[in-house]
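Every protein chain except one is present and positioned as in the full complex.
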Amino acid sequence: MEKYKEFFKADRFAAHAGVELLEVKPGYARARMLVSKEHLNAGGVCQGGALFTLADLAFAAVANSHDQLTLSINANITFLRSVKEGYVYADAIEVFNHHRIPFIEIKLTDETGELIVVMTSSGYRKK
Amino acid sequence: MEKYKEFFKADRFAAHAGVELLEVKPGYARARMLVSKEHLNAGGVCQGGALFTLADLAFAAVANSHDQLTLSINANITFLRSVKEGYVYADAIEVFNHHRIPFIEIKLTDETGELIVVMTSSGYRKK
Amino acid sequence: MEKYKEFFKADRFAAHAGVELLEVKPGYARARMLVSKEHLNAGGVCQGGALFTLADLAFAAVANSHDQLTLSINANITFLRSVKEGYVYADAIEVFNHHRIPFIEIKLTDETGELIVVMTSSGYRKK
Partner (left out) sequence: MEKYKEFFKADRFAAHAGVELLEVKPGYARARMLVSKEHLNAGGVCQGGALFTLADLAFAAVANSHDQLTLSINANITFLRSVKEGYVYADAIEVFNHHRIPFIEIKLTDETGELIVVMTSSGYRKK
């Protein structure tokens, strides 16, 4: 766990966005981000890119939880509710631990437990 | 054009990521971002969230190019090549200017013109 | 339930593909399809379009389970395992029952309970 936390501290863009990795174990990861004024878009709600960054770090943590370098092929993100402040939590589950093309689902919830974003993403494990 | 540039300057997260809106006209928008060390992930390449933020700003600019507030329903992003430095350009085209559910395609290219990301996104126009 | 079953019998393409609607209640639907030689592609496994058709009927059933006409905006389908024969079951859950843009997740499993396809889809409810 600690080695993963150390590794992902090197994700400067995610760190910059305030993303914290809370937990990693094989097949599961949890992260969070405190939404502040720095995360808002021109419409006054948290920018999609900030939410994506949080989800993507959780994806990377779980996809790499088997000690095999895994990249993201693609991601499909759906924005259900907007958020303006407070913590957003990301729970990433590896739905399919394939040796080459794993599939991960990430759900983002706000402090009240309301679902705000669903993302699914396929990874690619290099040999 | 100037009003759009002004409006999108209020996107603090995109500004923070270094995204600049270069052009907006009905049905088309162009933006760019200079990839620096601040954009890298733990693997040493530009974080997916940074590329998403660039693409999302271009989406928002084109989706809102008809003076009608348009939100993002979802986005599907595919990472074709990684990038470590230099400018990345986003060209967003409104493929389908529907009065309620427009559809936009965004292509990201690096300084040599190589395609690095393709994103498609459906918007929702409020009444 | 019976009215929904009757209604979806009018889906000629799905019926033609052998899709049967098993259950519909608000927020949930279940359907199945018996994979036969008629469903195979040139590679000898069930064609993606057949699996999509099954998933799409389950989507339509759950999306329309509130007596309000709902169309599909888009769908994102990931193929995890191939299947050659036997029943494939589709379980569709309305993750977000929004009055305008609901979000549905559909999981396809084979007879042994193995997950073979995950699809997510946003709908659009007309007034």
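A few points about this structure:
The first chain written gets the first letter, and so on, giving A, B and C; residue counts start at 1 in each chain.
Simple rule for what comes next: contacts are C-beta pairs under 8 Å (C-beta built on N, C-alpha and C of every residue); 3 or more make two chains touch, one makes a residue touch a chain.
Nothing here was measured: the structure is a model prediction, and the numbers come from that model.
Listed here are the chain B residues that touch the chain not shown: 76, 78, 80, 95-96, 98, 103, 105, 115, 118, 120, 122. Although one chain is hidden here, its contacts on chain A can still be listed: residues 73-74, 76, 100-101, 122, 124.
Annotation for chain C: contacts to the undisplayed chain at residues 7-14, 16-17, 37-43, 46-50, 52-54, 56-57, 60, 69, 71-79.
Definition applied: only the chains that are shown with their structure count from here on.
The geometric centre of chain A is 20 Å away from that of chain B, both derived from CA atoms.
Distance between chain centres (mean CA atoms), chain B to chain C: 32 Å.
Annotation for chain A: residues touching 2 or more other chains are 76, 78.
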